[in-house]
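Have a look at the structure that comes next, please.
Shown here: the complex without one of its protein chains, the others still in place.
Presenting subunit A:
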Amino acid sequence: MTIDLLLFYAFAAMAIGSALLLVNIRNTARALFLLFIVLFAMAGLYLFALADFIAITQILVYVGGVLILLIFAFMLSNKELLHDLQSVSHRFITIPRWQALIISGAFLSVMLYSVISWSQTMPEWIESAQMAGTVISPSDNNIQALGFRFMTQYVLPFEIISIFLMMALIGAAHLSRKEQHT
């Protein structure tokens, strides 16, 4: 067992273990701080797939932006949360816990079965890429290549995503403003 495989298993165990703890813990604030650990471990896993820029963006956007937003929203609606956890009678639409466990377990078994049965033979484009040597190697300059692709090949999705992001942020600001009348 080499050192990178060992590190990969460590990151994977950290991500899966803290995600399991996240869904089982009662305290929402602790669950949000566990999400920190999950996101950091996922960024570490991205590094093992040789995607350094994605890992840095994950840490910047998720840990710096999304998680702070989530903690902010939790702090703003804090009072009712503790009271909410004790009322079990109002289950009208939400699924009970064991049914959710069964559904997600069944989904996990289906996905694991398909992964195991699929991984015997690689798909054709992966094999041809391995044959031709067009596989990302650790010495490549990923950020430069990504920048070139963003500005040439993927410039239309890039513009669309920027317009979309502006629309979403304006919509969020519009939704969370204080109403003047009524």
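Here, a contact is a pair of C-beta atoms (placed from the backbone, for glycine too) under 8 Å apart; a residue touches a chain by one contact, two chains touch by 3 or more; residues count from 1.
Here is the rule we use: contacts and distances are computed from a predicted model.
Q: Would you kindly match the missing chain to its UniProt protein name, picking from "NADH-quinone oxidoreductase subunit K", "Iron ABC transporter permease", "Nitrate reductase subunit beta" or "Anaerobic selenocysteine-containing dehydrogenase"?
A: "NADH-quinone oxidoreductase subunit K"
Q: For the chain that got dropped from the picture, name the residues of subunit A it touches.
A: That gives, for subunit A, the contact residues 2, 4-5, 8, 12, 15-16, 19-20, 22-23, 28, 31-32, 35, 38-39, 42, 45-46, 48-51, 53-54, 57-58, 61-62, 65-66, 69-70, 72-74, 76-77, 80-81, 84-85, 87, 90-97, 99-101, 103-105, 107-108, 111-112, 115-116, 119, 122, 125-126, 129-130, 134-136, 140, 142, 145-146, 149-150, 153-154, 157, 161, 164-165, 168-169, 171-173, 175-176.
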